[in-house]
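Omission of a single protein chain aside, the complex is shown with its protein chains in their original locations.
Right after this comes chain A.
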Amino acid sequence: MRYKDYDTIDFLSDEFFIQWVKMPDKNTRHFWEKWMQQHPEKRETVLEAASIIRSVKYAHSFEVSDEMYVESFENIIKAGKQKKTGDEPKMGSWFSFFPLRNIAAIAILCFCGWMVHHHMIEGVEPIKPVVAEEITVFRSVPPGKRSLITLADSSRVYLNSGSEIEYPKAFSQGDRWVRLKGEAFFEVRKNGYPFSVFARSTEIKVLGTSFNVKEGHTNLSIALLSGKVQVNDQKGNQVQLNPAEMLAIEEDGKFSKTGFDPLEVTGWKDKILVFRSASFNEVKAKIENWYGVDLKLVGNVSENWKYSGIYKDENLENVLRGICITSGWQYKIANRNITLYNPK
């Protein structure tokens, strides 16, 4: 059977597919991304299968404490020692092997690493200018517009409507950072130096990847398409994201990881407007921001009202028409003011 004839269960039991979901590498990622592009009709099935695979967990979590880890190791080595009472001088005693020697070696390594790092930074750039004195560039996009900015290191930033970024003018090797308000999609070029995005009080640190960052009303969400990112929040928490994972950080600092639909989250950069079981308020906010208009509804909208639809580079009128046909509503456009009527 070919992948295009697969149903959810077939995907769920396919080793190559599971490998992509659980441990994506270049090979699997390339294949499945290409495959999804060619089979958009299978997208829902694939995403559903992926989210099920990701959600299955051991019900019991078990963290080995440091003590247990070390103690078990010692017990194992000691047990062997007792049997062969000291008849092998060449082996040395167990503690010379673990953990003292390693600790010493790594401590020295760390120290050297720190020295080298410290020395190099200080040696090459004697005194780093304080951030406040750094000359920065601001770029912003009004509602209704989107823009693509290419940075000096050839990384690309797609900036969504009503968003703004700030970055150092001398956007160079050791100093790659962007401060973001709103929503942006980043394609970071790998050049051996870290690239940081600051949003709210969170730092998103990457080497070379593509990911979406969105500031919501109360939360911040980071969705990773490829590569690896590390997120540091104000409290010093560190979270790593793998491809196809989305991290949401709430105002109170709580965070959660979920899967996501790439089209829904990053479609905007390719001018694709996506509604997926969206509530009226979500639809309203999206349209207002996308087209830079004000939208109001005359009449009631039921609580169960949900709208799904995908519009590629479509004008406002067509989108309104789509919504009104499925909902039995009417619309009126007067300049930047849109009114929807629910006759029921």
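Quick note on the criterion: contacts are C-beta pairs under 8 Å (C-beta built on N, C-alpha and C of every residue); 3 or more make two chains touch, one makes a residue touch a chain; residues count from 1.
One rule holds in what follows: contacts and distances are computed from a predicted model.
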(request) Out of "Glutamine amidotransferase family protein", "Thiazole synthase", "Amino acid/amide ABC transporter membrane protein 1 (HAAT family)" or "RNA polymerase sigma factor", flag the one the UniProt entry gives for the chain missing from this complex. (result) "RNA polymerase sigma factor"
(message) Touching the hidden chain in the complete assembly: which of A:Val70, A:Leu148 or A:Ala170 does that?
(response) A:Val70
(message) For review purposes, identify every residue of chain A that touches the missing chain, sorted by number.
(response) 8-9, 12-13, 15, 18-19, 22-23, 47-48, 51-62, 64, 66, 68-70, 72-73, 75-76, 79-80, 83, 91, 97-99, 102-103, 105-107, 109-111, 113-114, 117-118, 121, 194, 196, 256-259, 277
